[in-house]
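Have a look at this one.
For this view, one protein chain was removed and the others were kept in their places.
Up next, chain A:
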Amino acid sequence: MVKSSSLALAVLLAGLSGSAIAQDKPVLTIYTYDGFASEWGPGVPLKEGFEATCGCTVNWVAADSSIGTLRKVQLEGESTEADIVLGLDTAIAGEARDTGLFADHGLELDHLDLPTAWTDAQFVPFDYSHFAFMWDTDRMDAPPASFEELIALPEDVKIAIQDPRSATPGLGLLLWVKAAYGDRAPEIWAGLKPHILTITREWSESYALFLDGEADMVLSYTTSPAYHILDEGDHTIKAALFEEGHFAQIEVAGILKSSPHQDLARDFLAYLTSVEGQKVIPTTNWMFPVVDLGGDLDPAFADLPQPDKTLRLNEAEITANSSAWIEEMLAAVQ
């Protein structure tokens, strides 16, 4: 009784909203973070590109952050509408894997071009960049070349960073410091403390503080300058390269076991990692593609200075320790 009345309600509402559900085409529902699905993000061209061949409808559902997408499917469990979760990164992939919700993708991924070889059975990478602090040539003479140089700057040089509990770059910074300094990490955090203007919930708030001139540096990506060059013709914003090396964020997508559209989902991930799908990534998500685009990669990207050394931590270690490391960081900056 309950079921049939709620079904009736659902049908009624679906009819009112005139959505695509009424049609026969299968709907591929993909959970992602809001920037990806926005009118400026890669979501729009990827939808168009894939729908042209799949005979299906792509339905983006945007959560407020990538961690938000994971929590959403965790809450929904088996009953989730999502076929794919897109936008997790390697730092939280271990946690996502442990939920047992993700299926094997079964794709051959040997055509990828990443800082590390890719062998993951469940997650498919679709873009990457190294974390880095941005600086503005109009406001700073020379950037620090390491965490230690940053710490040694006068105290009125302020940085904006993100909370590792809510933002993936915030977590990335934590892992970066850990990978570079190990047990000395609390010491580095204590040194950074006087320079921290504020710790924001999301990347976007920190970045806005930097653009408004409130913060002298901000935690972002080595690819961020490309946006300013290509969209604004502004060459003053640069990434500071650190001698100790940089931690990379690799964004991934995974298929849910509960999805009734396993083949379709696999086709989408294949499209996402194809040259055609990857072409849209740099100038919409402002990250590096995971395949070699050759001459199709805009020189604003191809010429960006990149770190010599990529720092790594293995997934099991991250999953086992991230809570303790967050506590350690919060204790040091509090």
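By our rule, a residue touches a chain if its C-beta (ideal position, glycine included) is under 8 Å from a C-beta of that chain, and two chains touch if they have at least 3 such contacts; residues count from 1.
Here is the rule we go by: contacts and distances are computed from a predicted model.
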Which of "Methylenetetrahydrofolate reductase", "Thiamine/thiamine pyrophosphate ABC transporter permease ThiP", "Allophanate hydrolase" or "Peptidase M48-like protein" matches, in UniProt, the chain that is not displayed: "Thiamine/thiamine pyrophosphate ABC transporter permease ThiP"
Contacting the left-out chain in the complete assembly, out of A:50, A:176, A:227 or A:301: A:227
Touch with the omitted chain, as defined above, among A:51, A:81, A:149 or A:328: A:81
For chain A, residues in touch with the removed chain: 3, 6-7, 9-10, 13-14, 16-17, 19, 21, 33-35, 37-41, 43, 59-64, 67-68, 71-72, 74-76, 79, 81, 158, 163, 165-166, 196-205, 207-209, 211-214, 224, 227-228, 231, 286, 323, 326-327, 330, 333-334
